[in-house]
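With one protein chain removed, the remaining protein chains of the complex are shown where they sit.
The block that comes next holds chain A.
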Amino acid sequence: MTDEKPKEKPKEKINENLIETDEKEKEKEKENQEEKDKEKLFDYDRYGFLLDKKLGQKRTTSELKNVQREVERGTKWREMMDQWEKYATKKSGVLKRRIRKGIPDSFRGEAWMKISQSEILRDRMRKKEGADFYLKLLEEENEEANAIIERDLNRTFPKHENYRVGSEQKRLSRILRAWSVYNKTVGYCQGMAFVAALLLFYLEEEDAFWTFVVLMEQYHMSRLYSIGFPLFQQQLYQWDKLFEKLDKKVFLHFQEQSVMSQMYGSRWFLTIFANTFSFPIVLRIFDIFLHEGIEFVFHVAFAIIKLFRKQMLEMQFEQLVQFVQNINLQPIDEDELISTATSISIKYKDLARWADEYHLQQEEQKEK
């Protein structure tokens, strides 16, 4: 679209016979212009997301910068992929640093599977249950879950071309259905669709399914979504404690304005920020989350506070609640967010202590 050159206008057209063709030219030009206008109304970023012109969203130079950067990183990543064992163990520091810089798009799917070790689960389950295990899961029906899944399909990344027109919705639906059969106890819950859709951007359907299973079962995400939201409730408790410890002034300001973590926490934590940020940032967060674990959400949450603390301190309830619920409207540089998030020091001992505290409180309440 961008490399279309303006049509050269013939300069010496004075012959009357040419008037007609000139008019045709004009008409053509008009059509071209209309096409261009249409393109101006609808534009997509490099990931296929509809850009909202009203919000002034456009393809950015940082996008181009990233493409170039990724090409440069390609060689390094190829080498890492080929010698994964070494990088996962002896050279894990290098791996961690490179993941924090962002996995190049062309390696993302492969890397996600290696990091999450979903390949291992996939192969093990195929061996145990047969190569067509995934297809068998699809044959079984969990009607209750299906009804909810159907309702959420066109409401997951609705601004993305593929989900808007529906071509990806079938694959998304199948993964979620298979999951609701695979783990009937947890089943389907809103929020999950964002995570599954994210995986589908980079993985084949069955691979995306097994990676989804790993996330749910080994990354504890199923406890985020299971009835009563046990992990999510615990995270809210931990977040309040952490927030207070790291920046008491802003924390108290939130309290004074009655902006509670319940009001924005579900958007932040339930989808690992997948419906919070713009897509390039979502990907960077997801890369690191896969490698460093679910605690990374606290790093990102506090990075938001750190980056916007000055503005936040001046905001009253209304502005503040809308601000934290719609972080995606803020112009955020992905590198700045990630480097802020990774530089925040959070003691995991603290997190564990607060988790214990939370569970103790829950127990006490039950006894009452």
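What we mean here is this: contacts are C-beta pairs under 8 Å (C-beta built on N, C-alpha and C of every residue); 3 or more make two chains touch, one makes a residue touch a chain; residues count from 1.
In this section, contacts and distances are computed from a predicted model.
Of the names listed as "VPS9 domain-containing protein", "9339_t:CDS:1", "20S proteasome subunit beta 3" or "Ras-related protein rab-24", the one that matches the UniProt record for the absent chain is "Ras-related protein rab-24". Within the full complex, the residue among A:S258, A:Q311 or A:S339 touching the omitted chain is A:S258. Touch with the chain that is not drawn comes from one residue among A:K241, A:R267, A:R284 or A:H299, which is A:R267. Of the listed positions A:R97, A:K127 or A:R155, the one in contact with the omitted chain in the full complex is A:R155.
Among A:E79, A:E204 or A:E318, the one in contact with the hidden chain is A:E318. Considering the whole complex, the residue from A:L95, A:I115, A:C189 or A:I338 that touches the absent chain is A:C189.
Touch with the hidden chain on the side of chain A covers residues 147-148, 151-152, 154-158, 189-191, 193, 225, 227-229, 256-258, 260, 262-267, 270-271, 275, 316-318, 321-322, 325.
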